[in-house]
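Worksheet: the structure to be examined is printed underneath.
The complex appears here without one of its protein chains, the remainder shown in place.
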Amino acid sequence: MTAPTLQWNAFLETREEVLASWPTGRDVRLEEGLAVQRALPEERRFATRMREAREQRALLLQPRAGVSLVDEHIRLLRYLETEGGADLLPTTIDAYTRQGNYPEAARGIERSVVASTSLLNGFPAVNHGLAECRRVVESVSRPIQVRHGTPDARLLAEITLAAGFTAFEGGGISYNIPYTKRVPLERSLTDWQYVDRLAGHYTAEGAPINREPFGPLTGTLVPPCIALAIGILEGLLALEQGVRSLTLGYGQGGQMIQDIAALQVLRELAAEVFGERGFPDADVTAVFHQWMGGFPPDEAKAFGVIAWGAAVAWFAGADKLIVKTPHEAMGIPSKEANAQGLRATRQVVSMLADQPWADPPAAAREREVLAREVRAILDRVLELGRGDVKAGVVAAFAAGVLDVPFAPSVHNRGRVLPVRDHEGFIRLFHPGSLPLPDDILAYHRDRIAERARAEGRDIGFAMVTDDIYAVSKGRLVGRPR
Amino acid sequence: MTAPTLQWNAFLETREEVLASWPTGRDVRLEEGLAVQRALPEERRFATRMREAREQRALLLQPRAGVSLVDEHIRLLRYLETEGGADLLPTTIDAYTRQGNYPEAARGIERSVVASTSLLNGFPAVNHGLAECRRVVESVSRPIQVRHGTPDARLLAEITLAAGFTAFEGGGISYNIPYTKRVPLERSLTDWQYVDRLAGHYTAEGAPINREPFGPLTGTLVPPCIALAIGILEGLLALEQGVRSLTLGYGQGGQMIQDIAALQVLRELAAEVFGERGFPDADVTAVFHQWMGGFPPDEAKAFGVIAWGAAVAWFAGADKLIVKTPHEAMGIPSKEANAQGLRATRQVVSMLADQPWADPPAAAREREVLAREVRAILDRVLELGRGDVKAGVVAAFAAGVLDVPFAPSVHNRGRVLPVRDHEGFIRLFHPGSLPLPDDILAYHRDRIAERARAEGRDIGFAMVTDDIYAVSKGRLVGRPR
Amino acid sequence: MTASRPPTLVLGVIGSDCHSVGNRILQAFFEEAGFRVVNLGVIVPQDEFIDAAIEAEADAILVSSLYGHGELDCAGMRERCIERGLDDILLYVGGNLVVGKTPFDEVRRRFEAMGFDRVFPAATDLEEAAHLLREDLQRRRQPAAVTA
Partner (left out) sequence: MTASRPPTLVLGVIGSDCHSVGNRILQAFFEEAGFRVVNLGVIVPQDEFIDAAIEAEADAILVSSLYGHGELDCAGMRERCIERGLDDILLYVGGNLVVGKTPFDEVRRRFEAMGFDRVFPAATDLEEAAHLLREDLQRRRQPAAVTA
């Protein structure tokens, strides 16, 4: 087993290439970035706020938001602070930047200036560069995170962390498999080791950077065992590079008991596994994402989905909640719609804040099954890598031991097919090559068979399609019409 | 004990006076009304749909709605059918008509025609008269109910039932104490015996009329024991006059466990008490009202309140849900806002429809305490009336054995003062003269003391005021600022 | 009004309106804030407000209307006050004053045109209202020359 932490010198060598890859990279100085980070007051530090949330059993709300131009972006963030009451702020990066296509992003900026409206689906941080990013950070009073979907986020991380962003979403799996088509896993994992090493360096030097693997993956009927295994693996990869503040995520599946069980298992198993692998000091928190699949186009119905997600996040005991908006099915939300999503969510969460919650009995069973599933997958991945996490992940995807439903990447087998059971739980219809125990596979089969009987039809892609559409059409389970 | 069912001849005598009290009364013919009612298809009969909902474990959605003019009212109802997807329709009556002030209602109609917008807060059914009401009934395809707040609803009932409305809300307590100032209870109870006798006659003649006591009362921190006792008593009064289809109601209090327990106890105790008192054939269903207190003015937050109410109604196993709108804090909702409330609610309810629910353990304790409270009140009321329900109710209000917080009626003692405990449960701060067992009063005191300690302040009217405002300001418990 | 006794308010919910919760709170609030409050409760006709104001030598009448008929119920109230000799009594009104969601500026205009001195939406900060009330009363006490 090779020492997984990147050597500092090797890191610095790569770093030169990274910073040279686009003109704005030249402005970045590590020491300057550290100074900026260290000077931040604690209430604007993501890691601190997340830890406090866990300790105080609070649930912090965070929107997604990003537009083409800097001033407009600042106005948007301020609006979400004041009118939305966001506890934590984002900067969502546009899709050209995510693919490293800075020339296209530049064109998008120009055309946005001409059209005097944002034509990009996010904030092109790399093109705007260090000083402008710093202006964003300085314009807000809440901790602020970079949210994106970038397989090679090295330059983006260099610029934004030096600018004072204190949290950075993503990982070598979760920002590759659901977001790209041909990027090899080996490459994205290596590039993300770089990002984690950078965040680890900041951490070691007194400026902890919060890192958050992207839990929801494709957002579409993802069986919890797959999401949890990937989240924990990405957590391990980050810890290996010196990251300590970790927020593991899970996207609402829609079945309350399953969602609650999943977030709890995620917390428990992560603590166990990180401890076993030598990271008992990992500072782990949990983020819940309101429904990540297709939304109902009707705004009133969207509010229903949003509010219900808020309630489940509370029941599940999340520390942070990523909030959707009533525009979700339509397009990038206006700032007003974004703030509406936040306020609807806040109302539910704070009406529940004082109410005790006791898990329904069925949650225990789901927790047990799920914990065994995740353990089985993790064991097999680490076995394949002979203890090396990165190697294990690459081998696991090749073997279908990790397999994300509906993902676009050609490096994902795509053999797993999920479907809901009669009670709405996401189950495995085709388990692909997931290394799950036989009794558990039988459990999935039985639960699905129950639904097939009740609906009087065979299980098949039609049923899966119905399930994909269900929430957008006002149900959870896609019953036959 | 006198035979409580009104004698038919005495009823007919009174009836002449009632019909003569306003010109539109002259058009009403009982036989004609019966013919209209009997001719209705079953899917437009309230009693049938409510029973089916209970049997199929469905949750039917009903809005509130009523405007000054007939055509506009019909357009509104149709919109709520098609765009709102309402299962059941209302006709909410304006406040002048509720007080029997038909001349003012007439002025309101005239001025509405001139202003070409509704200046009344509901539909003045008595002024419009039989033929126009029939036109309303015939214009819709769902069962339709009269919803109001009228202490003397005899003429309103004569006209609307003859017109083909198949359900009629209210009762001699619930449409007096929260809705009027000086109307003696004895009078409103007698006038409602008339209404129930009329509904009982329709029922006996093959046209069951659904009757629904108004469960939420003042909608403001009503301790469940008071609401449940009154609902069951009004149910008894209706059964005595021959009503068989009864929908007992409960307004969301905001504490999930308490709300769920309350609706369950309401169902159980009602069945028990009705059986004991000789009405084992009562066809009882349960209606849950989304939050009836002050709403947040912000529409997004209102959606949060609405959606959470929808979830709790589902958990509580209600058969019907009365839906609020995002305009609640602002004014009578536009038809669009009304339909939005319905759609947000539908989304939540149907996303939950397939999910099993198991009550949290704490619900059992609340159920037990609540059942004992309601029994204690009912026993005392019946004792005071020496078995006669009406007499018992009158005596009970005089003695403060029944006492509705914040009610405007001078015939209500107004000594009971509720406040939330630390977990949001509505408890008794001042029990007034409610005849509750000592251990239960101690339980209330202890739970409230816990909150006072946690907040470091004394219990008092300031705390109650904070609780009254809380939901409209985005919380459940009114914590000190 | 003499300087020694606290200013007196007549409070009530006009017309056929039964909304009693806000009324209770207003009474408690204004008493706490040092006013003498004559609370008529709900379902109060115009003349009952005026009778009470005359009897109590009140400085202001605070009308609430929540249920939507505010415009119908309040029409002519200022004229009626004058007719009955209350020439310059302060008239405040607040609540959900008209039927349906309406821009508040529009609502204010309509009620000011009816002769109300101040108009408040339901979501009113009561401290703010009490502050304005004290100011308005102060202004009336002082001779015109001083305020002009």
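Labels for the chains are A, B and C, by order of writing; each one numbers its residues from 1.
Here is the rule we use: a contact is a pair of C-beta atoms (placed from the backbone, for glycine too) under 8 Å apart; a residue touches a chain by one contact, two chains touch by 3 or more.
The shown structure was predicted, so the numbers you read here are calculated from the model rather than taken from an experiment.
Which displayed chains make contact with the chain that has been left out?
A
Pick out which of A:A407, A:I448 or A:A470 touches the chain that's been left out of the picture.
The one listed residue touching the chain not shown is A:A407.
Where the complex has a chain not shown, which of A:R75, A:R111, A:R135 or A:R277 is the residue touching it?
Answer from the full complex: A:R111 touches the omitted chain.
Which one, A:T91, A:T220, A:S245 or A:Q290, makes contact with the chain that was left out?
Considering the complete complex, A:T220 is the one touching the chain left out.
Could you tell me which of A:L40, A:V140 or A:A329 touches the chain that is not displayed?
Only one listed residue reaches the unshown chain, and that is A:A329.
Pick out which of A:P4, A:P297, A:G317 or A:G400 touches the chain that's been left out of the picture.
Residue touching the chain left out of view: A:P297.
Tell me, which residues in chain A touch the chain that this view leaves out?
94-96, 98-99, 101, 104, 107-108, 111, 117-121, 149, 178-182, 218, 220, 293-294, 297, 327, 329-334, 337, 406-408, 461, 465, 468, 472
Definition applied: only the chains that are shown with their structure count from here on.
Please list the single chain whose C-alpha centre lies closest to the global protein C-alpha centre.
B
Roughly how far is chain A from chain C, centre to centre by C-alpha average, rounded to an integer in Å?
Computed value for the inter-centroid distance: 55 Å.
How many angstrom between the C-alpha centroids of chain B and chain A?
45
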